[in-house]
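Only one protein chain is missing; all other protein chains are in place.
Now for subunit A:
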Amino acid sequence: MTTPLLTVRDLSVQFHGNRVASALNQVSFELGQDEVLGLLGESGSGKSVTLRTLLRLHPARSTRIQGEIRVGGQDVLALKGRALDLYRGGTVSMVFQEPGLAFDPVYTIGRQITEAIRAHESIDARSAAARALQMLEMVQIPQARRRFDAYPHELSGGMRQRAMIALALACKPKLLLADEPTTALDATVQIQILLLLRELQRETGMSVIFVTHDIGAAVEVADRIAVMYAGRIVEQQPVDRIVHTPRHPYTEGLLAATVGPEHRGQPLRAIPGSPPDLAALPPGCSFAPRCAYVSEQCRRDRPPLLAADDQALACWHPVRGLVEAA
């Protein structure tokens, strides 16, 4: 990993409405070329906000963003006008959770992909359409020719998500953001989409940030997993180590609470309580009220995110220390 493709430094996002909600708090991470990062977290942990901020999708009027985002040397937060248009979809592109809502219902799939290509490149309609068709074939949509002229409602959920991926990849982005792309799908279809994403990533060499609440899905595609809680990254490790040797008590709890065949007949080790209100975060560690290892220090001081090699951790009393492993 020489120069990272994406650098996020001390990114904080606040939403100002009736109340002020701190959705992201000093999030920092890097992503290399050809790397797949899994962002794992529960609802309200800030994983989707991170992705949307990377594409600058939040309305500027009610959002305060601090920190720095660089993609391939470009300062994303300073982009304006045409440069921002080209960045969105050209350099960085996104696959949404609900493909039924992400497509425009009154245009055919093929026309929408063609339009996206022509918005980014000066290319005539005929060759853009040919490339759109090629994209549909690349995401393994059977009878792509026929589906090209289909409206979104005529496709099944799995097909729509494939078409969504085709649309996202149409302008050959360097970075693909996938926001829970398989959550709305059946398990049998989910595994097909995960395999497709993995294959396309290998073929094109793009980087991927894969957001999910499902550890199982993250393990299938990610090289590295960052665990988020209440708007912060609390732990980051390569995927094989995070499932076998979690360091943060939250990660450990999440793994223990995920139902597996070995749990039958015994109570689950659930994490007590529920995630905190983002408008009223506790002063110290956000996980302190639910943590089994909590101390006075945790309630008072916020643990900083310490990085060593390819891992990072924000905890005063980790299950396993960073140093032990290094």
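Going forward, a residue touches a chain if its C-beta (ideal position, glycine included) is under 8 Å from a C-beta of that chain, and two chains touch if they have at least 3 such contacts; residues count from 1.
Everything that follows uses one rule, which is that contacts and distances are computed from a predicted model.
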| item | value |
| --- | --- |
| Among "Cytochrome ubiquinol oxidase subunit I", "Iron uptake system component EfeO", "Glutathione import ATP-binding protein GsiA" or "NADH-quinone oxidoreductase subunit H", the UniProt name of the subunit that does not appear here | "Glutathione import ATP-binding protein GsiA" |
| Touch criterion as defined above, residue of A:97, A:190, A:207 or A:311 at the omitted chain | A:190 |
| Listed residues A:271, A:285 or A:298, member touching the removed chain | A:271 |
| Hidden-chain contact residue, picked from the options A:217, A:230 or A:298 | A:217 |
| Touch residues of subunit A, complete complex, unshown partner | 42-43, 142, 156-159, 186-192, 194-195, 213-217, 219-220, 239-240, 243, 253-254, 257-261, 263-264, 267-272, 274-275 |
